[in-house]
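For this view, one protein chain was removed and the others were kept in their places.
Moving on to subunit A:
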Amino acid sequence: MATASVASHSDAAHDHHDHEHHDNFITKYIFSTDHKMIGKQFLVTGIFWAIIGGLLSLIFRLQLGFPDMSLEWLRPILGGWITPDGALDPEFYLALVTMHGTIMVFFVLTAGLSGTFSNFLIPLQIGARDMASGFMNMLSYWFFFVSGVIMFISLFIETGPAGGGWVVYPPLSALEQAIPGSGLGMTLWLIAMTFFIASSLLGGINYITTVINLRTKGMSFSRLPLTIWAFFLTAVIGLLSFPVLFSAALLLVFDRSFGTSFYLSDIYIGGEALPNTGGSPVLYQHLFWFLGHPEVYIVLLPALGITSEVIATNARKPIFGYKAMIISMLGITILSFVVWAHHMFVSGMNPFLGSIFMFLTLIIAIPSAVKVFNYLTTLWRGNLIFTPGMLFSIGLVSFFISGGLTGIFLGNSAIDIQLHDTYFVVAHFHLVMGSASFFGLMAGVYHWFPKMFGRMMDARLGYIHFWATFIGVYLVFFPMHYIGIAGFPRRYYSWTGFEFTNMYTDLNLFVSVAAILTFAAQLIFLFNFFYSMYKGRVATLNPWRSNTLEWTTPLHPQHGNWPGEIPSVYRWPYDYSKPGAAEDYIPQTVPLSATPESNLPHEQELVKLEKEIIADEEAVLVANESTNS
């Protein structure tokens, strides 16, 4: 299967080898079907959304840190959302929180991370000329783009964007009377998310097909880089869970617009009793979290995959426990579908279900722990080079530990009674999901920038960016544990209304200042990113001396990636510092037969098999030569 498609691909490449590509601006930069360009489109769009999402969080952090400050100066942008006495409108506060969450989770860390790196790396690392369907891939980006445009518009409408939290639980999100954001804003949210789901599915189908069908010769599943394993499993999770979100949204649309009662029952609002009976708000929560929990892994797995690759490369050491890493990712993939109700321990669902989900949840902690121990062992006795990518990867592991451990509290239903919907949860998911994935994204950008743009990002600015962000993230999110344990509820506009929360104004102020500084540190990155794109030092072909296939392409790979044949693969991607080898890395394209001095006993046996493959290949080459001349 794989061989056949590779052969046909290489023929095609040979066909248009000689004549020029006729890419104009539009087909090259806008409606591109080249996976590399689509990946970059996702990246730049993701960065745009990260800025918006970050700015929104700064506005509500101003409210929380400086409740008495006059926000009059925001009136030119926010208009009527600033009340006459210069404060933020409470309903707009909720809308900000909602948009911040939606944007960060879906637009930045799902599209910006999976979209960028699955697209960019899958064909390059498995040795394919492009995705299985370039056209679908292009559609995937443009559906995402449209989704973003709609969500963006919703920020500016008069009744404001959706305001029911990123989970948009009905009845709040179903009833316009309950909050103005549940009017047009919510409609736009639902439309935008529908486009987003379509985008994710188109992308996911493509990633899966490509990984299964288009691997180059010799690239068996047991030789795939862990990045590809991660992207592959992420796509599988997305494919299985996003449709459920779609059905949840669809039923919500029915309840909102067509008078059905899937989620609505016994409601008296605005001086009027609604006719709906028999629906269940808890049903929505089940459907939502059936996506919602896997979504956590959709944003996390690619980051972990990137980290595995970056840590191994820069530790100059094989990733420890390659198989164990794959098995734990498989375990996480499967288990991620059976833990969703841990978000619902006190939702009123049957407490017996709570017990079941507590057990399942704590099982999923085990593969996560295995991954951490494997990362640590990979660092052990390595020869570590702290590239910015490496720094961000180590930072990711730290966040993954900190946030993962608090998950053990929250997964325990008895403890969750107190912690649910407090700032403890906010601290937990910002570390384990938000910051960890964000650091994965950053590690990926620093590491593959030379392949994306043929130039290097400045390393020293990268170090400054890393340390400012790493320290900043802890200063922002670690204190939230304390106020969470103290019981501060989340999505609160102000805490002065209660005795038990009428404290920690100093800590909240501190967090807000830290958030502003951390955000400012991202400007260093933005400068570095865009400046280096044009003015950075020109990269060498394999700047990190890495083993994977993408570094065998030319500095600026054209559509099709390799000018000639696609290289074949003879070994796994982690032959770093192999005893006996001359260099501390052996690329996947180096045959075992060429490295007798470093082969392990079982590899020595594979050499014979390999010789046959090489012979085959030469035959193909000779045949091609003769048809060409």
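Just so it is clear, a contact is a pair of C-beta atoms (placed from the backbone, for glycine too) under 8 Å apart; a residue touches a chain by one contact, two chains touch by 3 or more; residues count from 1.
Assume contacts and distances are computed from a predicted model.
Missing from the rendering is one chain, named in UniProt as "Cytochrome c oxidase subunit 2" (options: "Acyl-CoA dehydrogenase, N-terminal domain", "Cytochrome c oxidase subunit 2", "Nitrite reductase/ring-hydroxylating ferredoxin subunit" or "Membrane protein").
Touching the missing chain, out of A:I237, A:V370 or A:V445, is residue A:V370.
Contact with the chain not shown here comes from a single listed residue; of A:I394, A:A427 or A:I566, that residue is A:I394. Only one residue from A:T159, A:T260 or A:S280 touches the chain missing from this view: A:S280.
Among A:D68, A:E499 or A:E612, only A:E499 touches the chain that is left out of the view. In the full complex, subunit A makes contact with the omitted chain through residues 73, 76, 90-91, 94, 163-165, 169, 171-172, 175, 178-179, 264-269, 273, 277-282, 315-324, 346-348, 351, 354-355, 358-359, 362-363, 365-366, 369-370, 372-374, 376-377, 379-386, 391, 394, 397-398, 401-402, 405-406, 408-409, 412-415, 417-418, 420-422, 458-461, 463, 467, 470-471, 474, 478, 482-483, 485-487, 489-495, 497-501, 503-504, 520, 523-524, 527-528, 531, 537, 545, 574, 576-579, 584.
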